[in-house]
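Can you keep this structure in mind? I'll have questions shortly.
Of the protein chains in this complex, one is absent; all others appear in place.
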Amino acid sequence: MNMLTVDMVPVVLATGDPARVDEPVPAKFRKGDRVTVIELNGIGHNRLPSYIKGKTGTVTFDHGVFVFPDTSAHGKGPKPQHVYTICFTAKELWGEAGHASDRMYVDAWDDYLQPAS
Amino acid sequence: MKDDNAHKNILIPEVGLRVKALESLLAEKGAIDPASLDLIIETFEKQMGPKNGAKVIAKAWMDPDYKTWLLKDGTAAIKTLGYIGVQGENMVVIENTPSVHNVVVCTLCSCYPWPTLGLPPIWFKSAPYRARVVIEPRAVLKEFGLDVPDDVEVRVWDSTAELRYLVMPMRPAGTEGFTEEQLAALVTRDSMIGTGVALAA
Partner (left out) sequence: MNGIHDLGGKHGMGPVVVEANEPYFHEEWEGRMLAMMIACFAAGIYNVDRFRHPIEKMDPRHYLLSSYYEKWLCTVEQNCIDAGIVTREEVDARHQQLMKEKLQ
């Protein structure tokens, strides 16, 4: 245990927890790709909200390589991979309840996505 | 559910005292130093708040090159002002325009850019906002007093990963010649979440 001391507080607050990983992991997708979110229903930790499961959207940005929460939360290592912002239309997510002009932008890891068929 | 009487004991009794209990035990075992806790609290109360984000936005309004940089690489641009840090390590700035209105949420918990906006308000972390803004954003924005026309696109950003989002509200009319300080005073916290707009000049 490395007890946090008063003199280290400013550095810790200024640094935070860089989840970004400096490793040249190849990206599975690129901006513009159509992707479908996988059906992930394990009981472990993940950052995949149910409302996008099985839905298809477009990759709008590749943010680079980050720690993967699903493994990191359970002592299974960082499994670094790309994180993308995926744009979904409201209609795609909510059917008739969605407004025609609205879009939801959700961040997702490589392991949450497959190419849209 | 199994135990019908469980609802009577759901919340932790005297929760503040349990926090004190845990703090005192952790201190005794050398895991934490209470003095460092004091400094953390003081730093949040004095240094982290939406006045920081307002400075970022005001600078972007004044300086087109900074604005371009901010929208392209939020982390680098915000770092030059000193507002990168815990829960704000990776920043993305999204611009409101006459045809696009952005609003930010964390449906899964409460992710929020601390160095630029401080600690999030209770409503941001609570079930109604987290549940509703992704499925009925216009109704939620209306509750905040924003009536978004049908031909304006509403973009809801769900902070599911470690990117933190900051909305750049539109610069109010009649602010030509304003100083950066005067501009910053118009940028509200809610306008940087997307549940509000900048104040009128």
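Each chain carries a letter (A and B) given by its place in the written order, and its residues are counted from 1.
By our rule, a residue touches a chain if its C-beta (ideal position, glycine included) is under 8 Å from a C-beta of that chain, and two chains touch if they have at least 3 such contacts.
No experiment lies behind these values; they were computed from the predicted model shown.
*Asks:* Considering the complete complex, identify which of B:Met62, B:Leu119 or B:Met170 is in touch with the unshown chain.
*Replies:* Candidates B:Met62, B:Leu119 or B:Met170; residue touching the omitted chain: B:Leu119.
*Asks:* Residues on chain B that touch the omitted chain in the whole complex?
*Replies:* Residues of chain B in contact with the hidden chain: 1, 6-7, 10-26, 29, 31-33, 36-38, 40-41, 44-45, 86, 105, 107-110, 118-119, 121-123, 125-132, 134-135, 140, 143-144, 158, 162.
*Asks:* Which parts of chain A face the unshown chain closely enough to count as touching?
*Replies:* These residues touch the chain not displayed: 1-4, 8, 12-13, 17, 19, 41-46, 49-51, 67, 69, 72-74, 93-94.
Heads up, the rule we're going with is that only the chains that are shown with their structure count from here on.
*Asks:* Using mean CA coordinates as chain centres, what's the gap between chain A and chain B in Å?
*Replies:* About 19 Å, centre to centre.
*Asks:* Provide the residue numbers of chain B that touch chain A in the complex, in ascending order.
*Replies:* 30-33, 35-36, 39-40, 43, 84-90, 92, 107-108, 134-138, 150-163
*Asks:* Note which residues of chain A are touching chain B in the complex, please.
*Replies:* 1, 3-6, 8-10, 12-20, 47-49, 51, 63, 66-67, 83, 85, 93-94, 97-99, 101-109
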